[in-house]
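Shown here: the complex without one of its protein chains, the others still in place.
Labels A, B and C are assigned to the chains in the order they are written; within every chain, residues are numbered from 1.
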Amino acid sequence: MNNLKKYALNEIPHYKVHGRTVPGANPLPLFFNGSAVELNVSGAELWADLEVSWQNLEMWVTVEINGELMSRQMLMPGTCSLCLFRGMTPNTVKNVRLTRELQAMTEDEDCCLIVHGFQTDGDFHPVAKGKYTLEFVGDSITSGEGTYGAIGEADWIPMYMSYSRDYAKMTAEALGADAFIISKGGWGVLSGWDNNPDSNIPSRYEQLCGLCCGKRNESLGAFKPYDFSLRKIDAVIVNLGTNDASAFQQPAWHDPATGRTFKQRLNPDGTFQADDLKRFQDAVISFLKTLRRHNPQAHIIWCYGMLGYDLTTAINDAISRYTKENGDHNLIFLQLPNTTAQTVGSNDHPGVLSHRRAAQVLIEYLQDYFSGN
Amino acid sequence: MNNLKKYALNEIPHYKVHGRTVPGANPLPLFFNGSAVELNVSGAELWADLEVSWQNLEMWVTVEINGELMSRQMLMPGTCSLCLFRGMTPNTVKNVRLTRELQAMTEDEDCCLIVHGFQTDGDFHPVAKGKYTLEFVGDSITSGEGTYGAIGEADWIPMYMSYSRDYAKMTAEALGADAFIISKGGWGVLSGWDNNPDSNIPSRYEQLCGLCCGKRNESLGAFKPYDFSLRKIDAVIVNLGTNDASAFQQPAWHDPATGRTFKQRLNPDGTFQADDLKRFQDAVISFLKTLRRHNPQAHIIWCYGMLGYDLTTAINDAISRYTKENGDHNLIFLQLPNTTAQTVGSNDHPGVLSHRRAAQVLIEYLQDYFSGN
Amino acid sequence: MNNLKKYALNEIPHYKVHGRTVPGANPLPLFFNGSAVELNVSGAELWADLEVSWQNLEMWVTVEINGELMSRQMLMPGTCSLCLFRGMTPNTVKNVRLTRELQAMTEDEDCCLIVHGFQTDGDFHPVAKGKYTLEFVGDSITSGEGTYGAIGEADWIPMYMSYSRDYAKMTAEALGADAFIISKGGWGVLSGWDNNPDSNIPSRYEQLCGLCCGKRNESLGAFKPYDFSLRKIDAVIVNLGTNDASAFQQPAWHDPATGRTFKQRLNPDGTFQADDLKRFQDAVISFLKTLRRHNPQAHIIWCYGMLGYDLTTAINDAISRYTKENGDHNLIFLQLPNTTAQTVGSNDHPGVLSHRRAAQVLIEYLQDYFSGN
Partner (left out) sequence: MNNLKKYALNEIPHYKVHGRTVPGANPLPLFFNGSAVELNVSGAELWADLEVSWQNLEMWVTVEINGELMSRQMLMPGTCSLCLFRGMTPNTVKNVRLTRELQAMTEDEDCCLIVHGFQTDGDFHPVAKGKYTLEFVGDSITSGEGTYGAIGEADWIPMYMSYSRDYAKMTAEALGADAFIISKGGWGVLSGWDNNPDSNIPSRYEQLCGLCCGKRNESLGAFKPYDFSLRKIDAVIVNLGTNDASAFQQPAWHDPATGRTFKQRLNPDGTFQADDLKRFQDAVISFLKTLRRHNPQAHIIWCYGMLGYDLTTAINDAISRYTKENGDHNLIFLQLPNTTAQTVGSNDHPGVLSHRRAAQVLIEYLQDYFSGN
């Protein structure tokens, strides 16, 4: 390890950043699960210089070499040099990807992962752009909750969340696409699973990363408006509605500080209260307008179903209304297979088999869509 | 074969009829694919006495013994005695099912299959009712078109249609359910694939079997109103819309005799013309009312997708409107996986792998539904 | 059907015969399961003119169109014209194969299937030779016993035997090979499962078809020496030993007529008696010599294991001795996966899933072998 050379990120001639971030940031924060730095590098050895912080929700990362998962591990707070590979044939070029497994966290104001640079005895080579660019917008499903951990586990911990076994990764890989992920467990279109009206993804979509918190993240630029001109998305895959469906079944949310309260209501016969269903649909329509404004050319796929089909018709109805009112036909509803006892993972969430089935539906649809365009 | 005894159907103490038919008919016409006679019979040998007629579209049947397919064959016009099994241990009871593979046919006025009776050296034993009763209402997909035959075949012939590899059979078997099938290739909710407005299933749903033709079928009672009180359906699975979507892409239908013409139109930009989409949706709503009237307790599942997702939102929109106008929430939309190059069969129709995937979605949904009721 | 033209087999310019038979025979007997006539034919319609005879064990056939199974059915004794397809586009050429499902039978002296000719409104086109030529030599496994019928069935009837779900067919198809089948349920290398020393395949291997009986079969040439120069086998797959293993567990065979008796014995501790194991091995060696004499260029694969691994080492020991004594290294032992509760079929025999697993081992081995030669 003597002849390793240390590079700050901005000294590296070629590297590729996955996920939304501040363009040209050095050091580079990785805000979302799936956010990553990808390198093509020669040399026998490669290390990443990282800065990790968190109070209660620990950071997890994965390392892939030439597209194959090599390691998955927890990172302790502090700075560290993490060995990504060693002992390899120096003159071959390896494709390496260091990826954040953990979703953005509003529950830990210190939670962040920052890439300062790399150390290697090799050289850096260009990294190709993906064939397509996809954006996945979702909740705990898209945050991979349940893709690790035994069936029956009930702890809400970072260890059970992932990008490495996420349908978004499977879909992007099968298509040779780059993926942007924006997702947060428990959040919905109108409200969170617990009727918290602030836990809605649309209100944060236009920020770089509105799904975290804290001064450190703020200083990294997380809450600034996102510059959508930075990337041209071919398809936006929205996988939301699951927590909105839960809200109807949960007690009212109440904020003792302000006295504010919120509740999506059921009728006495167990059906959705019409007004509340309508405000969910209005939120869908409003979000579709936001998505279209920032992604004028993107095909929008609204996915739903991995944890129940209850809002299928309501979502479609909203899509239909949006289409009529806006003359926008460049979107579709796609039902993803519900999770079963055979495909469930930890925390009663979709397991890796459920993610694979969902990815298959998306892959086939997108292959078909892209081949026709 | 000397000691075989010949029984007319009405001399047989125990037998079970699958599919819509005239109650107590002797001899018994089998009108639809999936229509069948099921026996529990001892003896070394069993023969069926059949009457077969057709002009140009030949009849096909299958024989199952103890739930396993033994034979599938073409039947020539005339009367015949068909050996269903022989050489078996006399004192064990075999479950035997003789099933029509071929859908009802409006294209051959002679096409019918009539069971006159059976010959055996054994005795007849009671046949149990299924755990649930399902009705499948569909088009060529539900008629199993494409489930036999090589990929690339393009002949529209009975040989390529089936019940034996149909998602309806797979679904019913997995649930231990009895299945009624009403399906006809090329037909839709509003019009046929070719814009023929008479090729709509709703107009025939209330007849015993309005999907065939000819004096012989008429004399068998095919066109009489069906007595829906004969069976109580637990779930109606409608798989329609595929031909309605085709109609938008096809030239206008024109009847030279009457000068009548019909066309579902596209806008110049390739989207569905709003008025025409609405009349499709009106037809969906109208059909839902018909289904509900005759199956007041049934859960209605509107399936769609095995040959394209184009009308997904339109169907859901119609379901939503139907629900609002009628206060009926006992129905759901289920998207079935589109057919791919890997799952296609003959005639560009879903192959057996596509049927299996579709059945899996239905099986999982229905298991979930029935377990909660 | 008016313009069908009737052709005796010898009037047909192009047809291909599968399986051992008398060269140029007209009419043509099909002796073994897998024996078949294959045609490439245009026209809307094709019928086969057949002669069928049997007393107690009924004949079964399959029809394949363009490589896909269309029908499987029992044939009654007598002559018949069997419609193989109808209603097809006249000017396309269809590949059609009419195949005997049922193994050769020593238990029914009338049992035979003879092809007299075909009727069609189309023309006959050349049928290509397979890429390789394989010979499968076996017992009930190779006769497909258990590939049809429900788990738990115990009747020894033709209905449960097949070529259509046989590992030999799967293997040949995957390799694009022509297959010769010589197999008979219950038979072994040294003796049958019941210790009958006459039920050994080697004693009949050099006859055209020594595994049937009766004057009719004799007159068809079944018992004449087979002219091995007629075909050049690339690989002989022997799947024998299973019944030899059974013989050790079964009571002695005794022929009351002659007083002749035979028994493969176990030691008191349940292991194989050394002398009896040796005479089994001698029979293996002797058979290998026979196989080599008639197939000097063929790669010999001795398969074993689908119904137990008991004789694995004994067979290998014999192969090793044969190799040493004869300097012949062009052979290999291949263990096929044992049948499990998940893969069993009827009659406690390998089901279609077991055949598929076995075929997979053979396919991979042969692909590897042929790619290296």
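In this text, a contact is a pair of C-beta atoms (placed from the backbone, for glycine too) under 8 Å apart; a residue touches a chain by one contact, two chains touch by 3 or more.
Here the structure is a predicted model, which is why all the values come from computation and not from measurement.
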item	value
Chains in view that touch the one left out, judged over the entire complex	A, C
Chain not shown: contacting residue from C:Glu11, C:Asp255 or C:Glu364	C:Glu364
Candidates C:Asp123, C:Glu173, C:Asp317 or C:Asp348 - the one touching the absent chain	C:Asp317
Sole contact to the chain not displayed, among A:Ala8, A:Met70, A:Ala252 or A:Leu266	A:Met70
Hidden partner interface residues of chain C, rising order	269, 271, 274, 305, 309, 312-317, 319-320, 323-324, 329, 332-335, 337-338, 340, 361, 364-365, 368
Sites on chain A contacted by the missing partner chain, in the whole complex	56-58, 65-74, 76, 83, 85-89, 148-150, 152-155, 157-159, 346
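FYI, only the chains that are shown with their structure count from here on.
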Pieces of the assembly without chain B, by contact: A | C
item	value
Chain occupying the middle, per Cα centroid	B
Longest centre-to-centre distance from chain C, chain (CA-based)	A
Touching two or more other chains - residues of chain C	none
